[in-house]
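Rather than the whole complex, this shows some of its chains in their spots.
For clarity, chains are labelled A, B and C in written order, and residue numbers in each chain start from 1.
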């Protein structure tokens, strides 16, 4: 048995921490109608009674509402962080107060403690795992394979985690079913389009005290995220320029009314650059050379490799913090190129960043929650391996959200259903 | 051998007709950069030398440019109409002037002549068929199966045609490969979103002399077409209301900022109603009862069954043509409900309608043209049956369009290609 | 006494004409809530009993509803056209049916008959004049000064008319009060921004069968009309370019997110050009030289001098009607520049043009109607000369429109009124 103590035994003023953590959770809960609707259902039905859920996630206010929801549904939950820097101790303490939850998450722990905490979570012998980067799945497969027989399944939130799970699956090394929550339409359309767009642009504005009206905003990549950033920037009266490598996306952006051009041309006219490609080296030395004085460079895509900061650093004659969250690189001709959040995800890594909007996480976590319920109800129907979220679960979350917002819509009549069927499937 | 004469032998003033037809074709050609770029390639390479192409299509100015393009690429072409009412005799005559083309299309012919003309086309013993409703495919399979061995394949433009071909295919009754041109991303994104939206709204405005600013425009159905209509109506300062039956689409419309409600509520507040569902009975008696005086009812979806005109006619105490292309149905309480274009596709069936914009058909026909080229080059690679258009052909058309419009874009570097590969396919 | 006969005595099939004219008027009336609301008031109160109103206006369906409204309010009305080409004989006949109206308007009359008809109108010895180009005011001042003493005042609809009246006024030659209906906020904001924008763009689309998505639309002039055209074109996914001569307007367009550049640069990239400057020679030879093949040139400003057609004609090696309402000018390098509606107002002069939307004229004519009522009620309060429409009349029309559309809004409380007063006028 792990001797690693829960957060309540690690903090000095546990009472104050719990109150502050609860305050943060309450704010998010005010604006999470999907989780709130599911809470009513789960409190009534107790679907997770007899389940033990092991979680490794970012322990902050939004996630905490998912954790608590699962506990309110009857589960015994043990949780730790999935990144030592993203844990809010106060939220961790507030969670630990819940009679069904033990939280081991603590901010800033070292490597050894980090893995001790994971071990402590595994001590509950989870029947379900919920991951944000597959640390829990990995630890169980590597160190506790004896638990696998009693595990009904797992859910994984992130792109990266799903990617690694698929690699395991390809090697026949994944021994229980895991839902790839990341890829659902509900996440793709709302999180990517609205969440990334709004939060990235607002973070940049509030980090720089600058406005968008009349600015040339260069959006690199016209996938779902790029589409959202372009639309929202245009909605702030920016003149949007799109760069792309896929001709149909380039044409789509062009037909939308945006200017489309290669980055080498965009570099000369852009005022603000946002990379959302998921690729590397999107803005490089040849582009830095052409940029105007005072430009902003930010990334809202994936990793911090979209803007080639090494090259920029090499070219700069001076480099200094021009403002909190803004590093100015001064060229030998006096031009200053301003990089936000060290080229990492601007809506997560800026000093004032708050991550994705609450409503967006509500949708994501709503899918997580119904996936966990699905594992309990029908886990046996899923083979070991990575699974798409079933379409009806995704649709259910949309229905819950619409109901919570008071938005009514139509249903097909029998005659209409029959007509659609006859049409789509042939006579 | 069919004795059915080509159009040149059927018209009185063939010279005048040819000139007028050519004038119409020239206008479209000015605005068809994709076909113009392909013409340069095809005139040089003569990919269709030795091919005989049998076509049954709407013979009007836009289509005629596709027909001529195939002939310019070396094909011997015989064509007739796919609907006796859509043929423009002058365009048919202009086509018939081309040394490689014989056109049998004539407006307003009866059933017997219609099929005689198809037979006349088949007399050339086509090696390729191009259809807009699969009349040519059907006639060959039913009456000329002996030709099938020498046919490399076909291309079908319409949703309906593809639907019927799939049914044949399911019954193993389709004996050569046919490309389903209708379903490509190039068509779905541009034709549906931009083409339907712009042309429907402009047709309504120019039929009624009314404006959209401040109007409640009810869009029934939030698929690609509905999305386009909603966006373009909003861009004319309408207040858009969306009705839907699929919760994720309803939620998507809601998150876009539109009002979403059931038709029974929308009926009470709407000023203009546009159905784009592809289903039947979308607006019915219960809705007519609640509508305001003076509303406009139009369909931009599929068939004329989206608005239940029988029910409306039954409810009306009077019914009269309020304006060219507008039928007013007067209720017993004096309210007038105005139906445009008899509930048929408003951008095709209104008296002033011009069909889809030229640029949109340029994209569709561009895909047709490269599909025909693909059949000639690689026809042997395709089994009998319905085939999706290969992704690289669709992409090629996008590339051609971008080049024609002078829009440059980026390419992946080798390092980027490798990075994407490593990412997507696992280590 | 003039012997010039009313329209009823000039047409052969007067019954059919009346029915058709009435049908046209009825369509407009369905969509003129302001005039309909005023009709209720005027029928009840008969404000114009004992008044004789002489009118010279475009006699078509929208205007006819104003004419009839005045007659329904008790006036004896005599009317003729203000332009021999704008009269619809059927509408004129339908008006002439009204017991209080005599209509002398007939399409296509020669000069002599045109002025005979004006004389016939003046025979009723008008107490009020309503003009669309000040013909009535001019004829009375020049030839019937003896009538002026009994005239309470007039109303003038057009910019041109107001301009000429102001010139008369400056020379002390205007002997009764006339309201300048043209300049009110209600007209400027709605007619110019929404009416011109929507109707011009829809007319161009339906004349050319082209779409706006992805097109470079060059808007010359960023006044109210230009603002409307730019906004609506952008709302159809055009990429809008603005040209201006006034730096603050240029900056306003720039801050709105549009590209701003001189016409000499815009000429090279534009696909569609719309002039809305009210000035001359906005697009000239140096611009024609740079344009792309296939561009559209249209005017939505004022007169047909914004595009220098003489220069274009001189440069062209060929010139022909490419399509109804489109004249192609072919350059010696093969480029074709397409001029719509001969450079005249595209939303009025195109073959399919319908003029301003019904709702927009409803607002304009609503202001006309309350101005006539003001003359009857308070005419003595106005000196001879041109007068702005009193602000409360303009506001009243807004109130009527909002009530008719069922739009509620707030009122100031006494405390709020007091607070605003204290704030704006000092302690």
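Just so we're on the same page, a contact is a pair of C-beta atoms (placed from the backbone, for glycine too) under 8 Å apart; a residue touches a chain by one contact, two chains touch by 3 or more.
It should be emphasised that the depicted structure is a prediction, and the values quoted were computed from it without experimental measurement.
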item: Copy count for the complete homomeric assembly [3 present here]; value: 4
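Definition applied: only the chains that are shown with their structure count from here on.
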item: Interface residue overlap between copies subunit A and subunit C, same or different (over half shared); value: same
item: Cα-centroid distance, subunit B relative to subunit C, in whole angstrom; value: 38
item: Whole-Å separation of chain centres (CA-atom averages), subunit A against subunit B; value: 40
item: Cα-centroid distance, subunit A relative to subunit C, in whole angstrom; value: 55
item: Residues of subunit A engaged with two or more neighbouring chains; value: 254-255
item: Subunit C residues touching subunit B - in the complex, by the definition given at the top; value: 23-24, 26-28, 30-31, 190, 194-195, 198-199, 201-203, 205-206, 208-214, 231-232, 234-237, 293-294, 321-323, 326, 336, 338, 352, 354-355, 357-360, 405
item: Footprint of subunit A on subunit C - complex, ascending; value: 213-214, 234, 237-240, 254-259
item: In the complex with subunit B, residue positions of subunit A that touch it; value: 163, 166-167, 170, 185-186, 189-190, 194, 243-248, 250-252, 254-255, 260-263, 265, 278-281, 394-395, 398-399, 401-402, 405, 407-413, 415-416, 419-420, 423-424, 426-427
